[in-house]
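The complex is shown incomplete by one protein chain, all other protein chains being positioned as in the whole.
As written, the chain order gives the labels A and B, with residue 1 at the start of each chain.
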Amino acid sequence: MNSMQATADSSARPALMRHFLGLMGKTLFIALVLAFFVIPVLWLVFAPFDAHPSLTIKAPQFTFHNFEVLFQTPGAIASLGNSIILALGTMILVLVLGALASYALSRVKIPGRDILLYTLLLLSSIITGTAAMVPTFLLMVKLGLIDSQLGVILILGSGIMPTVIFILKDFMDSIPKSYEESARIYGAKPLRILWDVGVPLARPGLATIAVWAVVQVWGNFLVPYILLQTPSRTPAAVVIYTFYTEGGQPNLALISAFSLLFSIPVIAMYFFVNTRYGFRFYGGIKS
Amino acid sequence: MSEIDADAAASQKLRKSERVKRKGNRTSEDGDSAGLGKGRAAAFVAPAMLLIAIFLVFPALWTLYLGLTNYRLTGFAATHPRFVGIDNYVNALTDSRFLNSLGLTLLFVLGSAVIGQSVLGFAIAWMMTRVRKGVKSVVEFFVLLAWIVPSSVSTFLWLALLDRNNGTLNTLFGTGTTAWLLQFPMQSIIVFNTWVGTAFSMLLFSSALGAVPPTQLESSKIAGAGAWAQLRDVIFPHIRSHVLTNTILITLWTFNTFTPYLLTAGGPDHRSEILPVYIYRLALSEGSLGQGSAVSLIMILINLVIALVYLRILREKKS
Partner (left out) sequence: MASIVTTSLVKEYPGGVRGVNGLSLTVNDGEFFALLGPSGCGKTTLLRTIAGLEKTTSGRINIGDRDVTDLEPGKRKIAMVFQDYALFPHMSVADNISYPLKIQKMRKTDRLEEAEKVGDGLSLQGLMERRPGQLSGGQQQRVALGRAIASRPEVFLFDEPLSNLDARLRLEARTFLKKLQIDLGITTVFVTHDQAEALALADRIAIMKAGTLQQLGSPREVFQRPANIFVASFVGSTPMNLLPATVQDGRVLVSGTSLPLPASAEGLVAEGQSVTWGARPEYLHMSTTETADAFLGGVTISENLGASVLLSISVGESNVRVVVGEDQEPSMGTSVWVKVEPRRSLLFDSDGDRIGK
């Protein structure tokens, strides 16, 4: 009897041990991952409210003063306005043109349609802003669109347009055709059908695209950096690099407050979409 | 222009699993349920195609031509570019600065994407299948946050973290006044890019792991398989195609990212000058537009190869 108990114990102990070690390992892993991802962000949370922000993360001497300075800094708030102009402009551009094109491509079999779609997607993935910056810059100079927000919108819009069409077409494809056919029987013309039936039914797709386009443009640094020169036209992503103190040091009070203000819209939008539709769904939204 | 490329396809793949299949419906033979007709359809498509043609395709073709000239941003060659044939390409391919840049780019992609983002992303996704829901949401939130924050901001966060005098890292580790960005520029941007991009791999793998039938996991557990055996025999065969997709997408994005410029500007002494940064400095800072275009084209060609491999995998998966 004793021996039986002994064997039971000796087999239980390593199992318990293993379990304990596993738990330790798991906890350690999670702690490290959290440390890696959280520590850099802490600065964004603390520094904006710190009376003497430095590059070190520390418990702040709480103040809103940095935001006051921000609102008084010429061009800071205006640059957020520029970001909004670029983001909304691009969004409207790709929504309107993308909806029209994807609807027609979904409904009418143009010969070589699928090849066209894949070619466009391929093009947009290989002709990136970085790879094509030289000719893009020259093209805008030649077209007189250098230093114009319209130019930035056109470039950013054309870059994401293939993806927009590709995704929207999928949404349009999933709309049962009998809705449009009934509208058609009662005399509705194609544009009207698109507006009355296609657009409302593809709304989840259009919303996805809208959010996605805004996020893309909002964070884009390179294109406005290359194409815009006048400070009053420059968006926040670029302007943030112009905040220096008289001593030539980065103005941390300004930068931290501005960073927070600049980040909140996209974070909010992202988590709004998340709670509304779930992340799986929109996993590919940002790149 | 963005790095989105086939991330469309990826998001679609994620989405398709969610979408409730709508009931199939009858329609006219060419599907033209709205009575568009070919003419009107063309008119609907034309504006979008025109935009793409002028602002996306044309610049790429122009790159091809510019790469064959000695075009410069300023000076005599700006007004009178001369056709120099494949000189630029020969120069590029033999220039040690280009070769250095190409090597750094490979290192960057390998380190931050193929190893950093994939491995970390998978490890997190896998670990998250074995923890409580609350822990999972918290971890996922922060990983995603790194991804969502605009790049101009995240680079500042890392400048603060890595700063020589007051940086958090030095304070935390007591490493004195180590100038991380100057002493370890490549390591720094590799870790930075891993930090930024892990979220995508995590999302993709976590959706892939969710699709592994739980019964198979249980039966392997009952058969006494340890964690490693389970990974190898049950999980990996299920997510093999996701691994491929993920690797190629993040390779493409990492290859084209310009963000490290905001951390190190390619320096010190070209030690972190990955291709996008090289092109920028060569063409727009130093003004060698022709030479820059030649490098651009090389970059587009590499992109093309990666994208074609991806399309091929997609096609194989479909059939």
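FYI, a contact is a pair of C-beta atoms (placed from the backbone, for glycine too) under 8 Å apart; a residue touches a chain by one contact, two chains touch by 3 or more.
As the structure is a prediction and not an experimental result, all values here were calculated from the model.
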| item | value |
| --- | --- |
| Touch criterion as defined above, residue of A:L121, A:A183, A:L227 or A:A253 at the omitted chain | A:A183 |
| Residue, one of A:L97, A:V197 or A:A253, that touches the chain absent here | A:V197 |
| Interface residues of chain A (partner: the chain not displayed) | 176, 178-179, 181-189, 192, 196-197, 200-201, 203 |
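Quick note on the criterion: only the chains that are shown with their structure count from here on.
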| item | value |
| --- | --- |
| Of all residues in chain A, those that touch chain B in their complex | 26, 29-30, 33-34, 36-44, 47, 54-57, 93, 97-98, 100-101, 103-110, 118, 120-139, 154-163, 165-167, 170, 174-178, 180-181, 183-184, 190, 193-194, 198, 215-216, 218-223, 226, 236-238, 240-241, 250, 255, 259, 262-263, 266-267, 270, 278-287 |
| Complex interface listing, chain B residues touching chain A | 1-12, 14-15, 17-19, 22-23, 25-28, 30-38, 40-42, 44-45, 47-49, 51-52, 54-60, 62-63, 66, 120, 123-124, 127, 130-131, 135, 138-140, 142-154, 156-161, 163, 165-168, 171-172, 195, 200, 203-204, 207, 252-253, 256-259, 262, 275-276, 279-280, 283-284, 289, 292-293, 296, 299-300, 303-304, 307-308, 311 |
